[in-house]
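The other protein chains are all here in position, but one chain of the complex has been omitted.
This part shows chain A:
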Amino acid sequence: MTTAQNPVSYVAPTDLLKPEPAPVSDRGAYGWARAHLFGSVGQVLLTLFGILVVLAVVPPMVRFFITDAVFIGTNREACLPETVGRPVGACWPFIAAKWNQILYGFYPADERWRVNVVYGLGVVLLIPLLIPRAPYKRTNALAFFGIYPLISFVLLTGGDLDMRSFVLGWIGLDFGVTASANGLRLTFWLQFLVVTLLAMASGMALAPVFGGERRAVALGILKAFAVVGIVMLAMDFDFGLPQVETRQWGGLLVTLVIAVTGIVASLPLGILLALGRRSELPLVKYSSIIFIEFWRGVPLITVLFFATYMLPLFLPGRFTIDGLLRALVGVALFASAYMAEVVRGGLQAIPKGQYEGAMAVGLRSGLMMRLVILPQALKLVIPGIVNNFIGLFKDTTLVLIVSIFDLLGILRASFTDPAWATPTTLFTGFGFAGLVYFVFCYGMSRYSMALERRLDRNQRH
């Protein structure tokens, strides 16, 4: 500030030199091209090569998928060169005709609204979960990971599992009651009640041995059984929905069910396995190692094949597990073994000082992992985790070999429909499938990059 009493000794002249714009060779489109496309002889060659590749690939694809393509029609006639009178590219009416199968497989037409509800609910719950700023994260996560799978299960299968015996029934104690209402059997729920009470009683009896408080232990057991009971009640209750066997599921529905189950199950399982592998308890450590190495050592096809065709031979009598469920369990265990190694990589990257610091402030090992180590380790391995997710999403196509018709499987079956057999049906179908897989995988990839940037904001080196 200058005043008359305290004149400053120097005032900068106001007529400073105006900044010159950067030389023409460094700015604008020309400058950018010079810097990025034609900076050196090597770059020039690479650029030319790139342009050639684009010219060789893009125009034929545009011609096949758009310019020469047929968009309207009701059967193969519409896509034949004889009918159209010119070379024909993609036969899009084929995709339109098979659209319902692509989305729902062989799901009965009258029941497809159930799949739509599951799709819609999934989107509604997932989007706010993925947006960092959206509120109510805890409630949202509980809804998506806890309640949504239950609703989906009941909607997609029809629920009404007709559960008959719970623990006691297996040893012949079924109280001899046959009454049932709304799909719920009295004997099952009597057994459940008795088991709950027994568990609470034994919990109270044993609590002092382990230094717990009787009331708290009993209450904890009651809560656990209540949650299990509510889940079973929902699955057992007859909501009046017709049953739809999983063999009728197909298309995108199956692809998403397998991929989402695999993704959601593999992360927590993988974290547990990774922690187990680094545990100092030999039993935990070696069982984790054996599990991981076994599942990483066999191909997914073998796992699926074994689960589908060999397992029934070993199971007693007429005891069967649903085919899709077997594939789901196989995929989840397989993916978790891979996930475990990714997470272990993250754990190893955390400096020892972090562990020591956490211990120094008095954290027990569980809290140390939860509050200090895992948040850092998981952040480090986001690319690896998402890599696994993407791989898993694409691996779901392998279920075709065990007669589960996923998106690709349903398209392959549709290729054999004589009403749509044309020279280009096959390429149209595969082109479309490729597009669908790309949309999902690229979406996951972009989201993980955004997530990395957000979590990395204060730590960029």
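Just so it is clear, contacts are C-beta pairs under 8 Å (C-beta built on N, C-alpha and C of every residue); 3 or more make two chains touch, one makes a residue touch a chain; residues count from 1.
Definition applied: contacts and distances are computed from a predicted model.
Enquirer: Which name from "General L-amino acid transport system substrate-binding protein", "1,2-phenylacetyl-CoA epoxidase subunit A", "NADH-quinone oxidoreductase subunit J" or "Cytochrome c1" does UniProt give the chain that's left off?
Expert: The correct option from "General L-amino acid transport system substrate-binding protein", "1,2-phenylacetyl-CoA epoxidase subunit A", "NADH-quinone oxidoreductase subunit J" or "Cytochrome c1" is "General L-amino acid transport system substrate-binding protein", the UniProt name of the unshown chain.
Enquirer: Would you mind spotting which of A:Ala33, A:Ile66, A:Leu325 or A:Ala419 touches the chain that isn't drawn?
Expert: A:Ala419
Enquirer: Quick one: which of A:Ile72, A:Ala109, A:Val209 or A:Ala360 touches the chain that's been left out?
Expert: A:Ala109
Enquirer: Just to verify: which one of A:Pro81, A:Gly357 or A:Pro375 makes contact with the chain not shown?
Expert: Counting the whole complex, the residue in contact with the absent chain is A:Pro81.
Enquirer: I need the residue numbers on chain A that touch the omitted chain, in ascending order.
Expert: 75-76, 80-82, 97-98, 100-101, 104-107, 109, 245, 247, 309-310, 312-314, 317-318, 401, 403, 405, 409-410, 412-419, 421-423, 425-426
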